[in-house]
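The complex appears here without one of its protein chains, the remainder shown in place.
Labels run A and B following the written order; every chain starts at residue 1.
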Amino acid sequence: MRNFTSAHDVTDIDALVQTALGYKADPFKDKVLGTNKRIGCLFLNPSMRTRLSTQIAAQNLGMEAIIFNVGNEGWALEFEDEAIMSGSTVEHVKDAAPIFGNYFDILAIRTFPSLKNREDDYSELYIKQIIKYAGIPVVSLESSTLHPLQSLTDIITIQETLLNSSSGIGRKPKIVLTWAPHVKPLPQCVANSFAQWVNAWGKADFVITHPEDYELSEEFTKGASITHNQEEALKGADFVYVKNWSTYNDYGKIYTNDPKWMLKHKRWVHTNNAKIMHCLPVRRNVELSDEMLDGDMSIVTQQASNRVWAAQAVLSEILKSNG
Amino acid sequence: MRNFTSAHDVTDIDALVQTALGYKADPFKDKVLGTNKRIGCLFLNPSMRTRLSTQIAAQNLGMEAIIFNVGNEGWALEFEDEAIMSGSTVEHVKDAAPIFGNYFDILAIRTFPSLKNREDDYSELYIKQIIKYAGIPVVSLESSTLHPLQSLTDIITIQETLLNSSSGIGRKPKIVLTWAPHVKPLPQCVANSFAQWVNAWGKADFVITHPEDYELSEEFTKGASITHNQEEALKGADFVYVKNWSTYNDYGKIYTNDPKWMLKHKRWVHTNNAKIMHCLPVRRNVELSDEMLDGDMSIVTQQASNRVWAAQAVLSEILKSNG
Partner (left out) sequence: MRNFTSAHDVTDIDALVQTALGYKADPFKDKVLGTNKRIGCLFLNPSMRTRLSTQIAAQNLGMEAIIFNVGNEGWALEFEDEAIMSGSTVEHVKDAAPIFGNYFDILAIRTFPSLKNREDDYSELYIKQIIKYAGIPVVSLESSTLHPLQSLTDIITIQETLLNSSSGIGRKPKIVLTWAPHVKPLPQCVANSFAQWVNAWGKADFVITHPEDYELSEEFTKGASITHNQEEALKGADFVYVKNWSTYNDYGKIYTNDPKWMLKHKRWVHTNNAKIMHCLPVRRNVELSDEMLDGDMSIVTQQASNRVWAAQAVLSEILKSNG
């Protein structure tokens, strides 16, 4: 594996999941792999789990991790080619990225979308420019349209849960991705990415449910069943992934924000005792009720904790294949 | 020791002081103790000595220290149970803390009081919620009402100074905690905590002096003599701890700010050649005069430098008892 920016960078998702679960069982088994190797983690946006889990994963592999909050500790980067830089951006990615490439062995970067211009955001200019100019392997810590470390964690968590159920379910699990209300417009990244990975994994019956007008890009959802009827979607579900996103078509907006879409126990009962997932942070009692998050059905802590093993699997694969 | 949030968490203060002085003599003697252990340091507020000394203490023990500036690098946490999170807080401590508990072996956190609502601040909701939900040992890097790492340092510094005085003083030392002027309302944490620790240590004659209306909570001061007459209090003092705090009764206010309360040489002469202490940062020529801070009587640098050994003693005790 050279870069890790989407499901398409992974040739064998199951193998990567096994690598991750192996690290969960024995975190320090590859502590010499990263000796004298260094990862630079560039944050253009806030981060908690991604930030911490990536540092921990690197340390578990014996790597040095250097964190750089680009805007706060440095200055604004320019990503447009041929820009006349007389405005607010101070340094061009063409100049900065090759230096990162010389300073580090792996470069990781978080870049949120603007939610203002769909074409710009979906061009993934920022991470593409970083890959183009850095000359070293690049790991997405969430980009404008995708969040692959989150999605790998999600598949790990689903697989781990299936393995831990004593008898198994004897069929493909039914996984539902449901839209939830929120107080402000959020990127589509987590939803796009989850859809992309579940489809690429190919071992589930996959349903996506959301109110009208919240259609995601078919680039990611193709292969899933899509319905505007949450109650119908939930029937017999084994896993329910709850997540808000803003509109894709009339881009970056909130249309309806109907609180009925907040998953509660009375709708959850229609599932097959489904496990509840969320990437966090979650707005309690807006996106998901306390009763769901605090109940036995919630696996959000397990899911977030698995972020470490997902990152460790990805970094170790990159180290091994780019020795 | 499970957590370190107040003097009540310590069964034997003298033993902890000895452990700290042992590390001062030989900083790296336990460098294998922390192998593959990790401390997460969460800062909801600014910090200099506490931040640096905790990182250094962890490194001296061979631990990995990860710093996370919660507000700047992440987002605002919610601490109230059952909150409907439609406002400015992005993630609930109920969701974040268990994940920290899985990421780290020890969690350290700094949370200042609001100084707006006494009942809220003195409930210590933030650190209590962290302890409740993290599931791992928690170290206070200063909470709403207490600053135990500072106070342990203070006792270490007093004990060290007594041990280093060639002949000893042949009696209990007289320790005076005196209020000082400041330009803005400050928490009562350092004063509360110093009083709590001196009382728990039990090896001093302890006097607290402040202007009227600056009474501290009896929860912490009980056992000390309290007077509004600074000059009287200073007589025969061996250690004078200088510190501003805002009012406790009519909460979080500045009543008088009489510059006469700034300790100067002409009042210091009434002491028994007392050593001057302050937790720093200190507003020079507002809280304490240059002549005091720059004179031989000041031990503020020694005191601040001992922060490393206090933190190292606490972390090592927690590692040993939660191995």
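Rule of thumb we're sticking to: a contact is a pair of C-beta atoms (placed from the backbone, for glycine too) under 8 Å apart; a residue touches a chain by one contact, two chains touch by 3 or more.
Computed from a predicted model, the values in this text were never measured in an experiment.
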| item | value |
| --- | --- |
| Of A:Lys24, A:Lys94, A:His228 or A:His270, the residue in touch with the unshown chain | A:Lys94 |
| Residues from subunit A at the interface with the omitted partner, ascending | 36, 38, 40, 64, 66, 68, 70, 72-75, 78, 82-87, 90-92, 94-96, 98-100, 102-103 |
| Contact footprint on subunit B, counting only the chain that is left out | 27-28, 43, 46-49, 51-53, 55-56, 59, 69, 72, 183, 280-286, 290, 293-294, 300-301, 304-305, 308 |
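Keep in mind that, in the parts below, only the chains that are shown with their structure count from here on.
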| item | value |
| --- | --- |
| Rotation, 0 to 180 degrees and nearest 5, that superposes subunit A on copy subunit B via CA atoms | 120 |
| Separation of mean Cα positions, subunit B and subunit A [Å, integer] | 40 |
